[in-house]
Structure formats: C-alpha cells, structure tokens
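A single protein chain has been omitted from the complex, and every remaining protein chain is retained in its original position.
Read from first to last, the chains carry the letters A, B and C; within each, the first residue is number 1.
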Amino acid sequence: MFFASDNGGPAHPNVMRALMRANDGYASAYGADPIMEEVRAQIREIFEAPQAAVYLVATGTAANALTLAALCNPWQTVFCTPMAHIQEDECNAPEFFTGGAKLTLVEAVAAKMTPDTLRRAIMAEETRGVHGPQRGPVSITQATEKGTVHSCAEIAALSAVAHEYGLKVHLDGARFANALVALDCTPAEMTWKAGVDAVCFGGTKNGLLGVEACVFFDPADAATFELRRKRGAHLFSKHRYLSAQMQAYLSGDLWLDMARSANARGQRLLRGLQQMPHVQVLFDPPANLLFFDAPRAVHARALNGGALYYVMGGDPHVGDPEEMLTGRLVADWSGDDQAVDDLLDLLRA
Amino acid sequence: MFFASDNGGPAHPNVMRALMRANDGYASAYGADPIMEEVRAQIREIFEAPQAAVYLVATGTAANALTLAALCNPWQTVFCTPMAHIQEDECNAPEFFTGGAKLTLVEAVAAKMTPDTLRRAIMAEETRGVHGPQRGPVSITQATEKGTVHSCAEIAALSAVAHEYGLKVHLDGARFANALVALDCTPAEMTWKAGVDAVCFGGTKNGLLGVEACVFFDPADAATFELRRKRGAHLFSKHRYLSAQMQAYLSGDLWLDMARSANARGQRLLRGLQQMPHVQVLFDPPANLLFFDAPRAVHARALNGGALYYVMGGDPHVGDPEEMLTGRLVADWSGDDQAVDDLLDLLRA
Amino acid sequence: MFFASDNGGPAHPNVMRALMRANDGYASAYGADPIMEEVRAQIREIFEAPQAAVYLVATGTAANALTLAALCNPWQTVFCTPMAHIQEDECNAPEFFTGGAKLTLVEAVAAKMTPDTLRRAIMAEETRGVHGPQRGPVSITQATEKGTVHSCAEIAALSAVAHEYGLKVHLDGARFANALVALDCTPAEMTWKAGVDAVCFGGTKNGLLGVEACVFFDPADAATFELRRKRGAHLFSKHRYLSAQMQAYLSGDLWLDMARSANARGQRLLRGLQQMPHVQVLFDPPANLLFFDAPRAVHARALNGGALYYVMGGDPHVGDPEEMLTGRLVADWSGDDQAVDDLLDLLRA
Partner (left out) sequence: MFFASDNGGPAHPNVMRALMRANDGYASAYGADPIMEEVRAQIREIFEAPQAAVYLVATGTAANALTLAALCNPWQTVFCTPMAHIQEDECNAPEFFTGGAKLTLVEAVAAKMTPDTLRRAIMAEETRGVHGPQRGPVSITQATEKGTVHSCAEIAALSAVAHEYGLKVHLDGARFANALVALDCTPAEMTWKAGVDAVCFGGTKNGLLGVEACVFFDPADAATFELRRKRGAHLFSKHRYLSAQMQAYLSGDLWLDMARSANARGQRLLRGLQQMPHVQVLFDPPANLLFFDAPRAVHARALNGGALYYVMGGDPHVGDPEEMLTGRLVADWSGDDQAVDDLLDLLRA
C-alpha cells in the first residue's frame, strides 16, 4: 500500500528493455547519440511542433530551473502559486539557476492561479523604473501539486494575461501525462495552442528512471539553454541512457498507458473516499494525486496497517484522535487495485 | 576502432543487471533507498574511512563543481593545472556552483603540478587583505587529462604544500580506477593517506551509465553538500538507480577489473606506438589515455580506415601531409585487443 | 513644497564642512583612515556595544544586501513584510548578494509583522529536509516604508520568535533616527536589547550625502562582511569621505537633531491633514513619512500648485475627480514649516 509518491515505484519494463538495447557498443556522447535524434522527432510529432527545441535532463528540478533560467533575467520575478514545486520543493534552485530572480506568489484557488489573481499580481509588480523586480515569466503547474488540473481554456486564459504584458509562459509538467489523460486532449492543445511557450515534459514520475524533456516551442527562447545545461552540470556524457528512456516512454503510447493506469487508481481512491462520511476529499482531483481530511485515529489506523502516505498538520500518532489531519495519496503507474482497496478498507473501518 | 573517449562505450552487464534488480517494487526516494546504505558502507570500507561522508551524483561535472563549492568560498580561488577538466571542460560550472570563485592556473609538468609550481602559485596569490582573490582549495586530477598519473608520493607532496597554507585538497578522480590500477596502491593510499580531503570518485568513464561518488574524509567539510546538491538539481528522486550502479561497480572488484581491462588496452596501444619511428608518444601514460604526434597523413589514413579518435592542432584531412598533429587515444573497459591491433596496423602502414 | 522623498534634500552644512576638513593631505585608503577609527568608537558608544563590528557603505541597498548576505545562506529565505524595501525597491539586490536566497513575505499589520504572523510564516517554511528553502534571518524595517514605527517591545517580541527558531534578526534602519526620536528610546534599546543581531544604520535619508553603517553586535556574524563588501565593489578607496560624513553625523547629536526636525514637520503635516474631513490619513505615522487618501481633485490641485509628492493608484490628473487616491508625504531634515503650511493650504482649499 505505497501511496507516498509517484517517484517511489519502479520503471516500466519497456523502459528497462530500452536501456538494455541502448547499451550496445559505442555511441556518441553529450546528446549526439542517434536515439536522441529519434526522441526529438517523436516529441516534435507528439506536440505537433516541428520547430521545437528539445533537450533532456535527468531531474524535474533541473528541467524547471534551466527552462526558467532561459526565460528569466536575474532582475526579474517569476509568477507562480504559493504551492508550486519551484517555490516549495526546489531549495531555491530557480533562484540559483536564474542568477537571483525572485518568485512572486500569486493567489491560487484550488492550487491554480486565475486570470484575475495573476493580473493583480502582475500589476502589483509595477517595477517603477529599475527599483522593483522586473516582471518575468509566468509558471503554471499542470497537474498542480494539489492534484487539480487546469483545463486547456484555463491555461489559455492565464497565457493571455501573461502575453498581454509581454511575459513568457512556462509549464511545469512533472505530471503532464496524468493531466493530459484526465483532460483527454492533445499535447498541443494543452501547451502551445493554449499559449505555453516552454514546457517541462516529465517522465520521472510516470515510469522512467529519471528523464524530463525541456521543450521550447520557439527555438529562439532556447538560445542559452545548452550552455546553461552544461554549466549546470546537467549534460550527460552517456546521454543515450536518457534518450533510450524517453524513446521507450513515447513509443506505442506507453506514457499515456502508464498515466491512465495511475489515474485509474487515483479515481478508484477518490470514489472510495467520497463514500466515507468521516473523510473529506479536498479540491477536485481528476488525476492521480489527492488530499483528504480525516481524523487522526483514521490515519493512525491506516499507517499502522501498512499504508504508506504523508500526513500533514500534525503527528498522526500523537494527539486528539478526533482532530482532522490532511493525508496525501499518490497513485503511480505500477500500483494495483488490490492495494487501493486494502487502503480503503483500512480508512473505512 | 573506437578510441574517442571512455564515455562512448557501454555499461557493464553486471551494472545493467543491478539496475534490473533495483527496479522492483517501491523504494524510498532522494537517497533514502536501502541500496545507498550499502554503497556508503562499501565506499567507507574500500577507502578505509569509516567516518567519510558519501554522496552520489550523475555527472562528473556535478561531482567536481559541488564538491569544490563545499570547499571554496566565492571570494577564493581554486589552484589547478591549465588542462584540468574543471578549467577546460565544464563551461564555468565551478564558477557557477561556487558563486563566482576563480581558478588559478598552476604551471604543470606532464599535466601535473609540482610542489614548487604549486607553492609559487599560492605565494603569488598573496591576497593583500581583501583586495586579491583569497586562497582556496587545491584540485588535483588523477589520472590527468593527459593520461599521466601522480604517484602517491606526488599527491602527498602537493597536499603538504596545500595544508601548509591551510588549504583543502580536492581530487578529481574521473579516472580514479585507472590511476589506482596503474599505481597498484590502495584507495586510502591514493587519497587521505596522501592528504586528500575530498575525492570525486568516478564511475561514468569506467563502465557505469552515469554515477560519481563525492567522498569527504572529514564529514565537517560536507556540511553544506546536501543543500547544494538539491539546489543544484542534482538530487535524484529515484536515487536507487544511482545506488544500484555504484553497488554493482564496487561488488566483486568489478571496478578494478574494468580499469585493468581499459589500462591493458592502453598499454598495448602504447607499446605498439613506441615501436613506430614516425610516431612520438607524449608524456608517459601508464593508464588508458595517451597522446601521440604523427604526420597528418598517418592520422588521415587511420581515420579513413575507420578509427575514431580526436586529432588536435589542425584538420587531419587538409594540409601538409608531413605536418605533425597530435592524436588522443582513450581505451575503455569494453574494448578488445583486435581493435587495438587494427588501429596499430593502420597507423603503422 | 518638496515632500517626494527624504533623499531629495541637501546634506547638512556640518557634514559638508567635515568633508572639507577631511580633504587635507594624504590618508590611508580602504577604511584604514584615522577618521574611521573615531567613527567606530562613536558607534560603539552610541549603541553601548563595545565589541560591535562596524562598516560603512554608501547606499542603503548595499547596506541591506551585504548585511543580509553575511547572515543568510543561498538556500535560505529571509522573512520580511511585503512592503519591505528589500522586497520592493532593490531590484533583487538581496537575491544577488546572498547568491540566490528567497524572501518569504510575512503578513503585515500597518507594515509591521506581528509575532503571530511571523511565527506562522516560519512554521509554514517547514523545510522538509533539503527540499524547501531553509529558514533564514528575519528582517525588520524601522521605521517602516509606510511610516509606522515598531515599539521596542514589538521588536523584542519579533526577535524572540526569530531566536526561538535559531534565526538572526536584521534591522533595516534606513530611517533609524526618525524612529528613534519618535520612540524616545536609546539605540541599544531599539536594537540589541530588543534582540536585533545586525542593524543597517542609515544616514543618507537623514542629511548625509550617502553613508550607511552596517553594525553587527556579535562580530562573529560579520566574519565574511569585508570580503563581501570588496567583492561587491562597495569598499571605497578614498574611504575618509565616508568616515567624515558619519563622524559629523554623530557629533553633537546632529543626527538626532536632523531627525527631530524632519519628524516635527511630519507631525505638523499629520495634524493638518487630520483636520481635513475630505482626507484620510493611513496607518499611524509618528515620524516623518505619511500616507493619506484624498480625492483626485485635491491631489491635482496640490500638484498643480507646486507641491511635489507621489500619488499612487492612478493618474492624479486624469479620471473621476472624486476618486480617492493615496498620496505619500515625506519630510526631510531641511524643510521648513512654511512649506508644510503651504501644502496644507493647497490640500485644504
């Protein structure tokens, strides 16, 4: 009953097989491997973006920080929500890679900026000449860290506000596939057709060992990316092992299948929880990640019963058994329905 | 006939098998995987350093830049040779990760600093209060980028000079195993017994997909390392895949066997070249990397015959056929004697 | 009728005379001038802090950014209000000088953090190991950018929260003298006796050409300051001209006299405004800076009549004449009562 994270599960066997296949003989290093050529073509096709600049890195934080750095000057500020991964979970990596840019936190509803809150935040950063931080890119997380998903129209509306002020739009897509499957739309619809300028297209949380693609729809935006990647020590010499993972990920819709698998279990969890009167599901989670409030005693029972997930707001084992604490459940591609049902049983009892 | 680099060959099958084994079920993320516990113990045992702080990253540049950053303030300067990887091949990553430290180039003989040239360089950086760059760590590359290897006594002599001025000693060990095997000494003898404070213990160039260990013999020196690694986006969520590689590397002396294999072919190349009157081997290369001067026509013939290696100083195909150009040959663990002999035939003809 | 800023007025004649006196013959450079010795002694005496480390720089932003950088690691976050100068008016200088630290905005009441809002902000930055930004210093602005002043007890209460979490306390004292005079307390009471670890003791806004002192009550906190100052290009070769300004400032209580003069006019403005029914004074401004709401037409009349001050929230000349806009008035040491009365006449009419 592992629901602690979507980075705890195994990589897909197809991915492992692709690694094996790639491990044959000599290959050019530093991204000049032939598999990368295929990956670039695959991503351009999937995104319907034949000109896109495409790069691979091994961690989600690297993808975000390098992509933002390519879009943001050190004296600018990135607009994002208070719960964005770039704000909460990257130990100031965006500040480091941009050379000291700021993050401006935009009021969020269900972990999503609205056109209104974004506009207000942008207007509040009136730069007054050189005195204030200068306005920089807008960063949208899809799916959000709270499990919610922006509709394509919502993304388009945020992008429209950003572009009105001449700002670029970055999409943190660590859970891109989960969101896409939940929305049942195309990658193009969820990105450049909705005004996104650059996307971090995640694979690590969805069945890879560790690969993310940075995709810039206008290659001019990527002008400094390769130098930043090398300087950031994120250019792999044996790059073929990154390429091979991504190639397998994109072949035969494996990436979509894995996301559907994770989401299915996420929705099974959701339906189960919604039937429990002592439990309150937060937000409206259509993908593989959900938050729920339950009494401490319920969490304690589940954890003692072998469930693994995070409980926030207090120690689940110490304190008033009736106090409501928030649990976070994440379903990954490799889980099974039995584990879901076992967890629900524990929470329900 | 691939002699272009030791990062072009495949990973060892044992390493791939270890990856497969690691890919089973759920594991704690971010370095809390149980395999990492084993790796830490293995490295401490191999280095006879039960207190050492041990971390894994995926690229050699990350290992160097993060380790140096932990040892060096932004207003200091790192002492290294002009041909050090940190100077020549990291696109200013050390400057980036240290927050703007300088590199002071120390005169090298056969790509090695001498106690004399190091002392002169340190003394020349008389800081005059706050005006000049302040003296920072000394970085030794073992084996060097020119294929030479410091004896343990040479390392100890350099460390003694560094310590005399209160400076830390960093060892860039991207080819640590090749040097160790060439010297036939112990890891402890080549590092902390010779005064080294921190070593980047490379695996990527010696049969891994991409893993390096950063080892600090005094854990106090590593106080900021974990925060720097995360902030640098070099902490892997699915860390077990790094751990598994390193575990396999260190098990059953695989790492030494692979280095012996690479070195054997390096020495076979060396003996072959030394018998050719029209060829001049540079330096005195005891491991798996060598440089040689040969007429342009000889290089052209080899390259046209299918050999792959770098030629420096001019286009091997255009110009005076008698002009001497420098070739670089690197043997990796996976090569075979036949390829060596075929290359020698081409160069000899 | 200049009320736009306290950096628009002249330096005090005593300060100019001190510059003249200092301009005689040769003097040691870079802070080794004999006047600096006197300044150090003066500041230690005034603050009753015989061990304090004392440095001079020429701009308020330099004072804040360098002092914070000495107290804050790049992976940490500084706690401050949303209207702090370091957040709003320094073009990311704190991020630059700290090497990429973050600023966490703490909810403010009348531009002041409360122990409660500070505690909540600190607790919300639960760092979860290396993932989140790490907690760094707390920065208090005294007087605030909205003209309010913390009582010594308020500062002490904020410091107590900070120290409970092991965090240092920085005081941005660009308007230190104005606050001190308003509170009628001693410098020690307003700083280290209230738990402040380091203060930027401003002079530029209070009658100097451009000098601020950075004072660390525990010299250990200043260990890196001098190197940071030089590396930040803020160490003056002809330092005596900074020293001379500060010496004159502190001699014969000139600094207090100037602050009293500015505050007196600030209070005269306040009393005048409070008697106007169509005007609303914001906050509770005890020193030399105040904000007030008035109809657009009132602002337009004042500005057309020759008054100089900032109007926020819209163009004072274009739009509904009844719409309320916010004006900011700052009184400096050099003003006179007539200008105040003239402005009040314009606003009253």
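A few points about this structure:
Rule of thumb we're sticking to: a contact is a pair of C-beta atoms (placed from the backbone, for glycine too) under 8 Å apart; a residue touches a chain by one contact, two chains touch by 3 or more.
Owing to the predicted nature of the structure, the values given are computational and were not obtained by experimental measurement.
Taking every chain of the complex into account, the absent chain touches A, B, C. Screening C:27, C:140 or C:250 against the full complex identifies C:27 as the residue touching the chain left out. Touch with the chain that is not drawn comes from one residue among C:43, C:103, C:227 or C:329, which is C:227. From the options B:89, B:218 or B:342, the residue with contact to the unseen chain in the full assembly is B:89. Mapped onto chain C, contacts with the missing chain fall at residues 2, 4-5, 7-11, 16, 19-20, 23-29, 57-62, 65-66, 90-93, 96-97, 204-205, 209-210, 227, 230-238, 241, 308. Where chain A meets the omitted chain, the residues involved are 30, 73-75, 99-100, 129-131, 134, 224, 226-231, 235. Chain B meets the missing chain through residues 74-77, 88-92, 95-96, 98-103, 105, 128, 130-134.
One rule holds in what follows: only the chains that are shown with their structure count from here on.
Each chain gets a centre from the mean of its Cα atoms; for chain B and chain C, those two points are 51 Å apart.
Annotation: 34 Å between the Cα-based centres of chain A and chain B. The mean-CA centres of chain A and chain C are about 41 angstrom from one another, to the nearest whole unit. In chain A, 90-92, 96 are the positions where the chain touches two or more neighbouring chains simultaneously.
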